[in-house]
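Left out: one protein chain. Kept in place: all the others.
Naming follows writing order (A, B and C), and every chain is counted from residue 1.
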Amino acid sequence: MATREKTLKIGLLTSGGDAPGMNAAIQAITLAAAHHKLTCYGFHHGYNGLINQDYCILAPDNVTNIIHQGGTILKSARCPEMMTQTGIKQAVSCLIKENIDALIVIGGDGSFNGMLAMQDHWQGKLIGLPGTIDNDLDGTDFTIGFSTAINTAINAIDKIRDTADAFDRVFVVELMGRHSGHIAFNVGVACAAEQIISFENFDPLAQESKLAKIIADIEQQKQNKAHSYLILLAENLWPGGAHALGEALKQQGNIDVGICVLGHIQRGGSPVAKDRILATKLGVAAIEAILLEKSGIMIGECESKITHTPLTKAIQHQKIVNDDLINVYDSTASHMS
Amino acid sequence: MATREKTLKIGLLTSGGDAPGMNAAIQAITLAAAHHKLTCYGFHHGYNGLINQDYCILAPDNVTNIIHQGGTILKSARCPEMMTQTGIKQAVSCLIKENIDALIVIGGDGSFNGMLAMQDHWQGKLIGLPGTIDNDLDGTDFTIGFSTAINTAINAIDKIRDTADAFDRVFVVELMGRHSGHIAFNVGVACAAEQIISFENFDPLAQESKLAKIIADIEQQKQNKAHSYLILLAENLWPGGAHALGEALKQQGNIDVGICVLGHIQRGGSPVAKDRILATKLGVAAIEAILLEKSGIMIGECESKITHTPLTKAIQHQKIVNDDLINVYDSTASHMS
Amino acid sequence: MATREKTLKIGLLTSGGDAPGMNAAIQAITLAAAHHKLTCYGFHHGYNGLINQDYCILAPDNVTNIIHQGGTILKSARCPEMMTQTGIKQAVSCLIKENIDALIVIGGDGSFNGMLAMQDHWQGKLIGLPGTIDNDLDGTDFTIGFSTAINTAINAIDKIRDTADAFDRVFVVELMGRHSGHIAFNVGVACAAEQIISFENFDPLAQESKLAKIIADIEQQKQNKAHSYLILLAENLWPGGAHALGEALKQQGNIDVGICVLGHIQRGGSPVAKDRILATKLGVAAIEAILLEKSGIMIGECESKITHTPLTKAIQHQKIVNDDLINVYDSTASHMS
Partner (left out) sequence: MATREKTLKIGLLTSGGDAPGMNAAIQAITLAAAHHKLTCYGFHHGYNGLINQDYCILAPDNVTNIIHQGGTILKSARCPEMMTQTGIKQAVSCLIKENIDALIVIGGDGSFNGMLAMQDHWQGKLIGLPGTIDNDLDGTDFTIGFSTAINTAINAIDKIRDTADAFDRVFVVELMGRHSGHIAFNVGVACAAEQIISFENFDPLAQESKLAKIIADIEQQKQNKAHSYLILLAENLWPGGAHALGEALKQQGNIDVGICVLGHIQRGGSPVAKDRILATKLGVAAIEAILLEKSGIMIGECESKITHTPLTKAIQHQKIVNDDLINVYDSTASHMS
């Protein structure tokens, strides 16, 4: 009975690579916490905020007009200390000292490993929210930030298409995505890229034969009618990246190639509607999960329904690129004609 | 055996209100048709293209670099003749004369009624693609154009928020959506609107009590701390629309209100990734459905899977706004505090 | 000698309609003040901040990452008290009490009148910065916010063009601009509008003949080849505005017309480069003017050079729309053919 009258204290931090929509999640958690009369602490700079006891109180007035902002008002950081027992214990001792009942971490798989490491040392509730542009967490159709990253990339590539088209020129564009093709295939289909080279359809051992096929495809296209030709390349895949691939096309195919590595512009920016709505839903659901005394889970959304997935399962990297998307690429892109 | 060797002829038209992503669908249908060696005819100005025998051949070269363009290269139009038996027969006679085997129509419920009317007079295959910003078709989680309309609206409302915030002012913003709250609730949550007034949560008979509640909520907010206050209003709902609501707030609540009717800017613009990808998937699936000899269906996507829904079912207006979204609004917006 | 060692105190406020770039000016003034070791006070809600002694200290740390934000972090407001002697004296007494040496006001002509009213009662320096989307201040080629408003309008109208083009339809779009055609002509040329109706080329007494000419022009266009037709209308010009004009075209010309009033979306949004750079230059120049003991002037930029214009001259509304622009419209728009 005493516990029921006690106000629950929620901790919140953003960790790992920033993702558009993190601020929307912070806002939703703050507002839903206030709605349920919980107190909300925001820790700064990811897990460093726990280790350094660096935090603020998050009340509704602190989160007005942030839903449309990229980045994270709580700041993020990598935190190597969390790889050590000393660091983990420092983080936990902060939570204990401040009487935190539940901690919500918005981040990717590295951030979730931090929560798993704390589990043995802390009795509070641990809730993860999928915040990463890479969409490489299981238990949610989309991660917060992914949809914005896709749209940022297509807007950039639309501009490159303008230039490629003006010159009937070939461009290689390298996209983020860590080790999966979620970004590459979604962006590729959305930009009608002539080639998508991603983990799902490229064997690094078959580099030479791939190169030969691309060169043959470009030549065949030119025989029909010259036009622009975009090759989208996932990062961490082709040895030497976009520059090496571009160089090989020049050398072996005598092709004039433009090269563009989109890089960090894919991380920031005002979140698109999808990410704002997803982040808001997941933020509210995180507070509701805490009220239901859940722990050790990631809140996600699958097929438009809120889901709870054990943190250990969320980080297994088993979510694959939608088959339909790969089929669609195969049925529309020039390379098959 | 003879028929198998015959090249199928596909007709394609866009009808009703234009929606961003229609061009992506046109491109995908053209490319997938070419991939399967079908011939594709594009009829201009909606059903008028059939009645006036106004068409072009759609080959891959005709659809390069259109995936990112708003509007529709085939043009659209309302077509009152399709409400008459004479008009319907003229349309059908064109299809017969040109030996069209299948007709794909991208549009909304009015456009689908046109197909249903032709069904009694024509033996060819009829396939609908959901193309409308209103998301008011059953059998698909999202219609082509809806996601872009949402994003266009939030970008406009972000600007209004800037001004509202600079003045701690109340704004009423009227959104499109015909007779459902899909646009209102998605935009409202994505903009953290203080009030969403939509078909799902407003009884026109309770107009006076709603007004009193809003005025009370605004006053309570001001007592805490002045800030901006956005009221999103679905069109076709409040008698007299945004102007009448704004006037009532001024008169009865002595509140300084800015008013904005977003209007047609919600229809156009370069489609967001979601609409490009959805349109591409559905376009490819339409060609595949024709190869499978399907007819009288709308191609949709539910829970990331391609679906076939009878046209008669697609237009029943039974898809409701996601409950989670309404709950989220109730848990975060100020009006509940 | 004593005065030279004293740190100058600068007051700063934003007043009247908010304009994109006001935050860039606030940042530049704050940084330049710090650079010259001045103290900067930011007053909230326009002149109300003086009357209510509501202010904050502006140090470089308070203005990081605001250059790209619309609105104004100091908030703005109309201030009817400044129309009264009592209000003016209250404002002045705040400046005296806080030992402010110079006041910078960012706003339009109404805001400048406030400064002129204070001049008789206060010995400090008074510096105006032109902050209004309407570009209706003399002594500067462009006001802060104008370029962003133009771009916001063209982006909205590009979307309307998509829809107009899909339907070969006529649209009337009403633009802001108070009582001059700076916005109308710049937007009209940038969107290749078929008609621009503005103060510079329309006599309200000749309403009927204008209507007849437009209807004739639309009909002639249709005889050549149907396409979209955009009519841009300046606000406060045509009796009844865009709705009345649209209605008249329907009634008298039997023309199907779409109508759109852009409204407040033209005020907000992230400032374009031009406004950020202009605001930054003028902000730095304001501090330099204070160091030179200037007063009663507006800082502007004419032909890429910083200018000082007496406040009394800045508000005379004599800057007219660039002749070249009107000529260009006459040489390219369909209405002349």
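Following the convention adopted for this analysis, a residue touches a chain if its C-beta (ideal position, glycine included) is under 8 Å from a C-beta of that chain, and two chains touch if they have at least 3 such contacts.
Since the structure is predicted, the reported quantities are computational estimates derived from the model, not experimental observations.
The undisplayed chain touches these shown chains across the complete complex, A, C. Considering the full assembly, C:Leu31 is the residue among C:Ile10, C:Leu31, C:Ile214 or C:Ala248 that touches the omitted chain. Interface note for the absent chain: among C:Asn48, C:Ser76, C:Ser111 or C:Asn186, the touching residue is C:Asn186.
Among C:Gln223, C:Gln318 or C:Ser331, only C:Ser331 touches the chain that is left out of the view. Remark: the omitted chain is touched by one listed residue; of C:Asp18, C:Asp101, C:Asp134 or C:Asp165 this is C:Asp165. Not every partner is drawn; the one left out touches subunit C at residues 27-28, 31-32, 34-35, 60-61, 64-65, 67-68, 141, 147, 150-151, 154, 158, 161, 165, 186-187, 189-192, 224-225, 227-228, 270, 272-274, 276-277, 280-281, 284, 287, 303-306, 322, 324-325, 327-328, 331-334, 336-337.
Taking the complete complex into account, residues 14, 17-18, 20, 45, 69-72, 75-77, 152, 156, 158-163, 165-168, 171, 258-269 of subunit A touch the chain not shown.
In this section, only the chains that are shown with their structure count from here on.
If touching chains are joined by edges, the resulting network of the protein chains shown is an open path. Subunit B and subunit C touch with mostly matching residues; of the residue numbers seen at this interface, over half occur in both copies. Averaging Cα coordinates per chain places subunit A and subunit C 39 Å apart.
Centres computed as Cα averages put subunit A at a distance of 28 Å from subunit B.
Averaging C-alpha coordinates per chain places the centre of subunit B 35 Å away from that of subunit C.
Residues of subunit B in contact with at least two other chains: 158, 161, 165.
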